[in-house]
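One protein chain is absent from this view; the other protein chains keep their places.
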């Protein structure tokens, strides 16, 4: 199997969620098999009272970064895979700016993949997540 | 302290997030001190490929329902409280319809509140979350 | 399949761990299919500095109570099932006395079972766990 590139995964996810937002709100900056880095662009609409990026936005970022590692490793036909467990520790409030999500594949089994994701903002670690995906493969056509 | 009503909490959260969405996407159906029930209206934009409600939307629902219990119990001046730990087990895919989030306060300490949240869809349990909030109180004016 | 009784599960687990301890340190008080209650007898050796029951003992109690629900529901040939994810929130320090672990089956799928476990001590809730077991069945002989 040829592993998809960072650009291909980015395009694929954008297309899957076109109804959610007309302009892309993230970019996959690196994808090397075991690790993926995703940048999330700061959006005024995602700020919580107090000017910080909300917890749910950080969780969505970690979930997407974990999904991207699964797609990178197994190919785009693993797109139907779904989150089965999600755990996040919030460490400090992010500054108002882009979020970086660095996702690392801890385990790839037949049934599930486990990733550790570190979210940082302006160089500081702001959250740490562990995300388990139940692997579901699209039947080949 | 007078505990805010379900309606007051709903209005307060709507106002806090007006920039995120012009029309309300949830309603607080019950709030009795230790428990809060929140209904999330199904939105086409929140569906994931395959027609199911995405994991991040379920996580945001659980986080908001836990926040609502904190506000109900401590009053609206606890609004600056922030999520410090979030854990969710996804049990089955929700049907395309509204989500109900039932939040139960497990512990209320000086420093933190812990809630268990059950997400259901069409009468079936679809996810279970445990959410810890670090309590931050607005200084009285 | 005939579901094993509380007494049979208790005996089975005792026998599986005989090398760990000569005298039983728990009893299964109730087991009705979806729920199991396990009592853990207080042992001086399990106290932490300060006189409280240690976190790891509470975690072991929750893990065992979740395993007992899986055995109750699927039968003793599900004994090779293993924990795949464990999450616990510690709510308050247990008093020096027995621990009760009430385990509730949230989901039973083909691949995994998810349980919520509440640990209490002298009538007060002291910890809440969510435990996922990967189901492994002994081949029938």
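Order of writing sets the chain letters: A, B and C. Residues in each chain are counted from 1.
What we mean here is this: contacts are C-beta pairs under 8 Å (C-beta built on N, C-alpha and C of every residue); 3 or more make two chains touch, one makes a residue touch a chain.
Quick caveat, the model's predicted, so the values are computed rather than measured.
The chain omitted from view is touched by exactly one of A:25, A:87 or A:121, namely A:87. The missing chain, though absent from the display, is touched by one residue of C:72, C:87 or C:103; that residue is C:87. The chain not shown here touches subunit A at positions 85, 87, 89, 91-92, 106-107, 114, 116, 125, 128, 130, 132. Of the residues in subunit B, those that touch the hidden partner chain are 84-85, 87, 111-112, 132, 134.
Not every partner is drawn; the one left out touches subunit C at residues 16, 19-20, 44-50, 52, 55-56, 59-60, 63-64, 79-80, 82-90, 93.
By definition in this document, only the chains that are shown with their structure count from here on.
Taking each chain's centre as the mean of its C-alpha atoms, the one that lies farthest from the centre of subunit B is C. In terms of their C-alpha centroids, the spacing between subunit A and subunit B amounts to 23 Å.
For this pair, subunit B with subunit C, the centres built from the Cα atoms lie 30 Å apart.
Touching of two or more other chains is recorded for residues 85, 87, 89 of subunit B.
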